[in-house]
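Selected chains from the complex are presented in situ; the others are not included.
A, B and C label the chains in the order they appear, each numbered from 1.
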Amino acid sequence: MIVVMAQGATRFEIHEVCAKLVNLDFTCHVIEGVNQSVIGVIGNITDDLCEQAELWPKVEKALRVGKPYKLVSRECQPEGSVVKVGSVLIGKDKVVIAGPCAVETESQMLETAEAVKKAGANMLRGGAYKPRTSPYAFQGLKTKGLQILNEAGKAYDLPVVTEIVDPRDVEVVARYSDMLQIGARNMQNFSLLQEVGHTRKPILLKRGLSSTVQEWLMAAEYIMAEGNSQVVLCERGIRTFEPWTRNTLDISAIALAKETSHLPVLADPSHASGKRSLIKPLAKAALAAGADGLIIEVHPNPDEALSDGPQSLNFEEFASLMNHLNLGDKK
Amino acid sequence: MIVVMAQGATRFEIHEVCAKLVNLDFTCHVIEGVNQSVIGVIGNITDDLCEQAELWPKVEKALRVGKPYKLVSRECQPEGSVVKVGSVLIGKDKVVIAGPCAVETESQMLETAEAVKKAGANMLRGGAYKPRTSPYAFQGLKTKGLQILNEAGKAYDLPVVTEIVDPRDVEVVARYSDMLQIGARNMQNFSLLQEVGHTRKPILLKRGLSSTVQEWLMAAEYIMAEGNSQVVLCERGIRTFEPWTRNTLDISAIALAKETSHLPVLADPSHASGKRSLIKPLAKAALAAGADGLIIEVHPNPDEALSDGPQSLNFEEFASLMNHLNLGDKK
Amino acid sequence: MIVVMAQGATRFEIHEVCAKLVNLDFTCHVIEGVNQSVIGVIGNITDDLCEQAELWPKVEKALRVGKPYKLVSRECQPEGSVVKVGSVLIGKDKVVIAGPCAVETESQMLETAEAVKKAGANMLRGGAYKPRTSPYAFQGLKTKGLQILNEAGKAYDLPVVTEIVDPRDVEVVARYSDMLQIGARNMQNFSLLQEVGHTRKPILLKRGLSSTVQEWLMAAEYIMAEGNSQVVLCERGIRTFEPWTRNTLDISAIALAKETSHLPVLADPSHASGKRSLIKPLAKAALAAGADGLIIEVHPNPDEALSDGPQSLNFEEFASLMNHLNLGDKK
């Protein structure tokens, strides 16, 4: 930690700060600058200590050197993680997860599973618990939806991922799905993070729409700190001032997350843009920037989808996208 | 709903859109403009319908007329709500809620309760479940913390409010506190909103740090739609690009929330700024803009607080603030 | 400057960094931490040096201690500046500047001057050069507008302020107005800042809509570095994700600018909100937070204003606002 003393702090005041720190078993080195002095503090520093130190008399700032995350960092594990979901190896091969925003009917899911499998997708997605802005909007089929998703995945040999929104649902969601998704709105729902950290299911952790990359990594750290190291990150756009897109896909965040952590990183061009015409350019850009795969909304009939229609592709559009991306051998 | 047709849409294409809508029992009026035509659609429109319509051929945009919230709107209840917490009437008198970020010890809470009562505060706050960015930071005393808070409130006749972060804790938190707080990070934790909506406890709903005013009102609508109308809003700053403050207190949001809804609105200058020197100007500004009260962090010894020290006032500073605000008769 | 070395940097690598710095005549102190070492660097540090140092091998970060601005800082001048415009003392008394967004006609300006004078305004505003988003929108009356403004100000003994958008117009604008305004879009138009810095006219410097407080102070530093110390700051709202207001008035910025600089600070609630109903709460809040005054849009007939009608008050509304603000003796 570096403690920056205010201009005009006396030697006595500087040493009072040192005294507090030495009392807490830290080692201090004072550097007297031209206008201001700083104290280099050595020991096991926490964010809480930094916050406290900023309150002490004549302290202008206290800066933590080093990173608050450990388990997720590339220093901790130099080679990239591979997360196994069924036979899919996220972090090894480029992976595409496809399916509708919400599970609606059995036939919708079976048709979608067949179509996305044929087009080359590796996993199936579908929401049974939908976090909707309005209490009056469709909220998902819940357990019934999980069962439909599960069956559709089995029928076409596609591992399935679905969103979990309540710590009380971990058991039932884990029973029916191969991977649990934490949505953007729940990225800092720490109870939920801890609860999924207790399972041994792979977790797909979406970035919160106003979360920094560091907060996103700290959310992953929450899950890993509970013993579950099967975490996959997913960039899905952040909230900015630009009104022509629903969110702004932060391409740099993909590269930064890959650089600073060992976790696989996917991108979600559907939620990031909210517009069908942008899905192809964003999908290509995300892969070009190093993403380990994509999660794409696909619906048999987007015009009649119960949610997120405008950003869903139909089967033909999805097949065309997959052809275009040319991710290697199709099944 | 107004459907804006793309430039160059033919009359046939316009009437195909009308046909779909008439099939769904809506009434349509076509207005042919100079460059583009629009369709006025009458009936019980939903957001989902708007989203769908945007996908239809030659539709450029579909705009909903009217508001997605009902129960919280001032149209629904022209006079402002008064929420009763013990003998405190939020929305009637200007109210000050004070206390530490986190409950740490019995003596800390008793001393704080005594000091803030004496200075004129109306309610006591203190966190027993702390949502912290790092899994390695202090997470709160949990049930023990609730008990300490409850006793301190009783000892000085101050109703208490505390944050709830998990739907499974509603029963225990409701037992020990007079008002439940939904924190900024959980503003769109819809499971939690629904669960507190089932109680008959007053709810303090903080605005999410990247939530629009409309999303904030929709979160209140979630609680009210479950039957609990005792909702108080709290503006606590939004995330912007400005690095000198932790968040940007959105003063306009206070005035807008008062204008469009009938709910009382408080402001939290401590979290909004993250800096002690800003608490007084922000507190005064919030009241000047029409806030129904304030929630202020107070700690016996901010230098040693286990969390959020930099934004906490000590007893003397709080008493001085209260004197300065001059909110009416002190006890 | 603090140079943070990467984890794993060897002593040799650390001393290579020191050697570069010593060569440039800086003094270095190495502090070896538990995981990482830092170097305290003493001397006359520039931002450019910090940027360079971050590129050297094994350097993780280089942090500047101290502030990049000098002339505007409160350390440089502890007592607040008072800027004299005619007989108006900005920084001493609370000041209200009022008038239309754009100068349109002689009668419009004379009527407005009379009305705002009567209501208690201290200065008259009106735009002759309008920076408009669209090239097809009304761009102002230019020199003719300056003359009209000048006459209206003289007729009612109100000093006038008007926006300047082009360095070639400094001479003519300075001839007709008592104070030059730099608008938000030109806050980092450094040619313009330097040019107005060469005049001895008071300058009203609006904050850019995505400028940090530090960048705003640096823009003021540009003007002062050219020898013109008559600078008044004006907060007018920043761009955020919130769609219900045109901009978000950053109340904290007012308090921070007052705390860190000695310059007077005004607020512009009209541009900040873009809504008439918000002007009163924002005006009150800005004054409560310590603003030295307000700049308010007033138009004889806002319904027919050539620009910015929605945020303009009519005479009656302005008089009512002034009564409500109760800023002291009216003329």
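Here, contacts are C-beta pairs under 8 Å (C-beta built on N, C-alpha and C of every residue); 3 or more make two chains touch, one makes a residue touch a chain.
All of these numbers come straight from a predicted model, not from anything done at the bench.
Asks: In total, how many copies belong to the whole complex of which 3 are placed?
Replies: Full complex, one repeated sequence, 4 copies overall.
Methods note: only the chains that are shown with their structure count from here on.
Asks: Determine the centre-to-centre distance between subunit A and subunit B, using the mean Cα coordinates as centres, and give it in whole Å.
Replies: 25
Asks: Between subunit B and subunit C, tell me the centre distance in angstrom, where each centre is the average of that chain's C-alpha atoms.
Replies: So the centroids are 31 Å from each other.
Asks: Can you give the whole-Å distance between the Cα centres of subunit A and subunit C?
Replies: Comparing mean C-alpha positions, subunit C is 38 Å from subunit A.
Asks: Can you list every residue of subunit B that touches 2 or more other chains, as numbers and ranges?
Replies: As it turns out, subunit B has residues touching two or more other chains at 210.
Asks: Can you list the residues on subunit B that touch subunit A in the complex?
Replies: By the definition above, subunit B touches subunit A via 46-48, 51-52, 54-56, 68, 131-138, 165-168, 185-186, 188-191, 194, 209-210, 215, 218, 221-222, 225-226, 239, 276, 302-310.
Asks: In the complex of these two chains, what residues of subunit C are touching subunit A?
Replies: Per the stated touch rule, the residues are 2, 4, 7, 29, 31-36, 38, 40, 42-44, 63, 65-66, 75, 239-241, 243.
Asks: Subunit C touches which residues of subunit B in the complex?
Replies: On the subunit B side, the touching residues are 210, 212-214, 238, 240-245, 248-256, 259, 272-273, 277-278, 281-282, 284-290.
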